[in-house]
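Take a look at the following structure, please.
Note that one protein chain of the assembly has been removed; the remaining protein chains are unaltered in position.
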Amino acid sequence: MDFNLLIGNFLNPPILFFFLGLLAVFAKSDLEIPSPIPKILSLYLLFAIGLKGGVGIAAGGFQTQIVITLGAATVMASVVPLYAFFILRRKLSVANAAAIAATYGSISAVTFITAAAFLEKLSIPYGGYMVAAMALMESPAIIIAVLLYRLSSANESGTAFSWRELWRDAFFNGSVFLIMGSLVIGVLSGEAGAKALKPFTSDIFTGVLCFFLLDMGIVAAKRLGDLKRAGVFLTAFGILLPLANAAVAIPLAFALGLSQGDAFLFTILCASASYIAVPAAMRLSIPEANPSLYVPMSLAITFPFNIIAGMPLYLAVINRIWS
Amino acid sequence: MDFNLLIGNFLNPPILFFFLGLLAVFAKSDLEIPSPIPKILSLYLLFAIGLKGGVGIAAGGFQTQIVITLGAATVMASVVPLYAFFILRRKLSVANAAAIAATYGSISAVTFITAAAFLEKLSIPYGGYMVAAMALMESPAIIIAVLLYRLSSANESGTAFSWRELWRDAFFNGSVFLIMGSLVIGVLSGEAGAKALKPFTSDIFTGVLCFFLLDMGIVAAKRLGDLKRAGVFLTAFGILLPLANAAVAIPLAFALGLSQGDAFLFTILCASASYIAVPAAMRLSIPEANPSLYVPMSLAITFPFNIIAGMPLYLAVINRIWS
Amino acid sequence: MDFNLLIGNFLNPPILFFFLGLLAVFAKSDLEIPSPIPKILSLYLLFAIGLKGGVGIAAGGFQTQIVITLGAATVMASVVPLYAFFILRRKLSVANAAAIAATYGSISAVTFITAAAFLEKLSIPYGGYMVAAMALMESPAIIIAVLLYRLSSANESGTAFSWRELWRDAFFNGSVFLIMGSLVIGVLSGEAGAKALKPFTSDIFTGVLCFFLLDMGIVAAKRLGDLKRAGVFLTAFGILLPLANAAVAIPLAFALGLSQGDAFLFTILCASASYIAVPAAMRLSIPEANPSLYVPMSLAITFPFNIIAGMPLYLAVINRIWS
Amino acid sequence: MMPVKRIEIIVDELEMPKVLKLLDDAGVSGYTVIKDATGKGDRGLRGGDDLTGVFANSYVLTACPSEKVDLIIESIRPILKQRGGVCLVSDAQWIVH
Amino acid sequence: MMPVKRIEIIVDELEMPKVLKLLDDAGVSGYTVIKDATGKGDRGLRGGDDLTGVFANSYVLTACPSEKVDLIIESIRPILKQRGGVCLVSDAQWIVH
Partner (left out) sequence: MMPVKRIEIIVDELEMPKVLKLLDDAGVSGYTVIKDATGKGDRGLRGGDDLTGVFANSYVLTACPSEKVDLIIESIRPILKQRGGVCLVSDAQWIVH
């Protein structure tokens, strides 16, 4: 693979701050970002990326390319949790298998955002509609996982289950809602709005991302301990499944004629795992699943793997194929 | 009225984010801006508008126009609570009538700020001293309402009452104090200071305002429920009184020879209702008054009405008359 | 001394906001920056100054000047707590003397940052390595003070004492860690990284500093009360020791051939007192020491003195000598 | 002063709305909630991880007449069973005002 | 161990300073305050609305010798009467150190 990409990515401030966060925990420093700042930073990132995407769509206008991309996104978001589930069932309870399948079927907005920043650093263009793809890919895995769980488990124990609630958690949870909303607002307000918001949504964006990844590093390092409980199988799963998804996504993107930038983001989306939308939904819909399995897997294994090794790897492969 | 204004206002990102906030609650999304972020955002907005105003005054220098405007502001801020009180007395207890009168006699800084952003979007100029007018209009209604309350109610129940405390709440409460302070600092530090602060106070301003209005939308929607308690009379009052105040303010502004921008802001100030300074003061000075009447009235009726329909309406009328 | 400097400093927005904070408390206003915002603002300031310094170093490249400066910084940071301790012992218990010695031997990052902003306002250049000097000067005083305390007090009471813990508190506490980390990241990412981060770390910097100093003013004013307990001796100490340190630092800086900007920052570092890193460390390592002595001394006396009178004074003297 | 039972319930933040609803249905005169209580129990450390929001508890205190206690306990027991949590009952005097 | 009375008071955040002053005047050895407790009672839901600041409660716990209880109750009762709130008294053992 292309080592310049790897190094270039390493020396990217956001990634360096992620490492600093890890280091802070290993060095037992008391450095921490006090609650609720991480939450507001992530809201900001969703807000900004949503607007950016919307403005991009407004500028690009409608293209069949968009429909194809969004279609492919939805398909991948529905297929991944299925095959992930059957792999996981070999070792895990229905509940845990379903929850982890949802985690990997859905996406991580921050991984996407870091990848988008990576592209911008390399000045590789990408379509605003990729943000819509991200938003679309967040929910299906949740629905499918809960279906799998309820079909393959007779357990109808205790508290009543409400599909309406599940639907709401899947499609109207805070992060999906904010991305989608900002996206639409970006489309509606277009250029004019974009100009007024640029200093807030674009100029300071990288800085805020650094701060946020600093916290991600701290949280990830703290969760590393839980991996003992996860064991070798799940740890390996946390790296191999993203690679497998990428191996499917890249050819698919090529076949569909996506641009390099779009293909890269599409790949990152398929390879990434959720740690915000899904855990929240799983706690309500699959309470028997153990959060200290699926949260550290996505947060402490898959997220770091994707932004450190995954991004340059996927991009290197894409460059090979597309050129 | 001028529909382009209405549409233009609709497509204004801050307004769109206010709608998104409303929508989030209606769609039962769990989207929320965690405490204490809304508080710090509003501090930022007061800080920024205060500085902007101060720099504007420093640039403009002293004009009799300023004295006239501030005089008119003080008069309106003292007259409105009086007549509001006597209207409200027909249906409400002394305590509630006085508290609501204070609410509508005082002003809403965020409405003012949204209106100022609206003017800047239309590149209509306004005087920095309008910010001073805003600060001036926050307090008198509080004093007057408490006077009305204590005169027309024999009740000297329970805990002792301290005029000093009331005075302090009225003139030194956090928001008034920060606006006034930033205004003075803006005047003192002038151009030099302004330049150093511009990226923080101006460039990212619209973005922060969007974020804040997103939260305003959420809070307003949550308070809508309380309106059942308020009933038809108070709901109508929440729309008709602003219109009445505007109907007084616009001719007055014209008679006093204010510029269109100043007249618009003057009108919005008279039409707006407080939901920060006044509720805080009322709880201490008129504890018998019911906050779940006056808070939702200003937050869930008058604020949305003013920024959605009021702003374009008032401006359209002003354009008619001035031209 | 040069009164223009004094006035110029007075009219500097950050200083004005510090006064506004003091005033808010004196006027009994309820203005306050809600927790945890002050903490995140200070993290931002450390983050930004660290990056700025790192980029500066990367740009400047290696110079023997750097080694000399850092050496001098370390020496001063080790000598000051020693002589401070023996002065304080005449009046105070070992525990309190050691804790206060640590407070004055270490540094205040915010004082440094305010001083750096002051230089930038006067467009006097300074070396990025001064940030490294600041980070270096934070820790030694902590170690030395605890050594003095444990040597001159037989007390080995109660809970066991761990040097590893102390070492960690001294060198890996949140603030030191973040400055150092950002500094290194600034060096690694260099120009490219700097450009991407500039809007966040430089453009909005002054604005955030104003906000932070507003809070510092509030906190300082609230702590003024504790000074009664501190008494005349410690109050005087809080002003005279910084002056003494400056009187040593300035000639030393001149002898070492530092530039005026570097000399000024070096002086401010020696004259400043810690109120974040040290109190945290002291509570753990010298619990017998009374925080309501050393915290208000640095926060309510030395900090205001340095940023209001100290900065222009030191700079005036330096201008005299260097020219 | 009126003798009452002090019921303290600590559950996953996400369960709190359900618990409060059950308290309302049981007809308590009121309750007090303290959000983001962290803790440790059979289901491990609940550090109140702010990023994922998972692992946060909430604490609720309600004072009610002793005859209501059994009703309340029975109604919340299923939640405690399924999602874990703690419920403590103690005696107190309510200051009637 | 020393038997003491545990007094818990929940009132509107704005009233808390007055309550604490009254506790001081009553000569309690100390108290512990937990800010932003939300809740529900006769005066409706107190959601702790962060924007307006209205509707937020505060919780205070003080442990004191039983002979102080009546004095404290009498002194805070007017506040509870006028502004609402709750006061609970229970028994506890204070660990003397």
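Each chain gets a letter, A, B, C, D and E, in the order it is written, and its residues are counted from 1.
By definition in this document, contacts are C-beta pairs under 8 Å (C-beta built on N, C-alpha and C of every residue); 3 or more make two chains touch, one makes a residue touch a chain.
Note that the structure is predicted; figures quoted are calculated from it, not measured.
K.L.:
Give the residue, chosen from C:N4, C:S35, C:Q63 or C:S152, that touches the chain omitted from the document.
P.N.:
C:S35
K.L.:
Could I get the residues of subunit D that touch the absent chain, sorted low to high?
P.N.:
With respect to the unshown chain, the touching residues of subunit D are 8, 10, 34, 36-42, 57, 59, 73, 77, 80-81, 86-91.
K.L.:
State which residues belonging to subunit E touch the missing partner chain.
P.N.:
Interface residues of subunit E facing the absent chain: 1, 4, 6, 20, 24, 29-35, 61, 63, 90-95, 97.
K.L.:
Which subunit C residues touch the hidden chain?
P.N.:
Residues touching the hidden chain, for subunit C, are 35-39, 42, 157-159, 215-216, 219, 222-223, 275-276, 279-280, 283-284, 287, 291-292, 295, 299.
Going forward, only the chains that are shown with their structure count from here on.
K.L.:
Looking at the contacts, which chains touch subunit B and subunit E alike?
P.N.:
none
K.L.:
On the document's contact criterion, could you list the chains that touch subunit C and likewise touch subunit D?
P.N.:
Neighbours common to subunit C and subunit D are A.
K.L.:
What's the distance between the Cα centroids of subunit A and subunit E, rounded to whole Å?
P.N.:
Those two chain centres are 46 Å apart.
K.L.:
Averaged over CA atoms, how far is the centre of subunit D from the centre of subunit E? Could you give it in whole Å?
P.N.:
Result: the chain centres lie 19 Å from each other.
K.L.:
If you average the CA atoms of subunit C and of subunit E, how far apart do the two points sit, in angstrom?
P.N.:
40
K.L.:
When you check subunit E against every other chain, which residues touch at least two of them?
P.N.:
Where subunit E meets two or more other chains at a single residue, that happens at 36, 81.
K.L.:
Touching two or more other chains, which residues of subunit A qualify?
P.N.:
35-37, 39, 199, 203-204, 280
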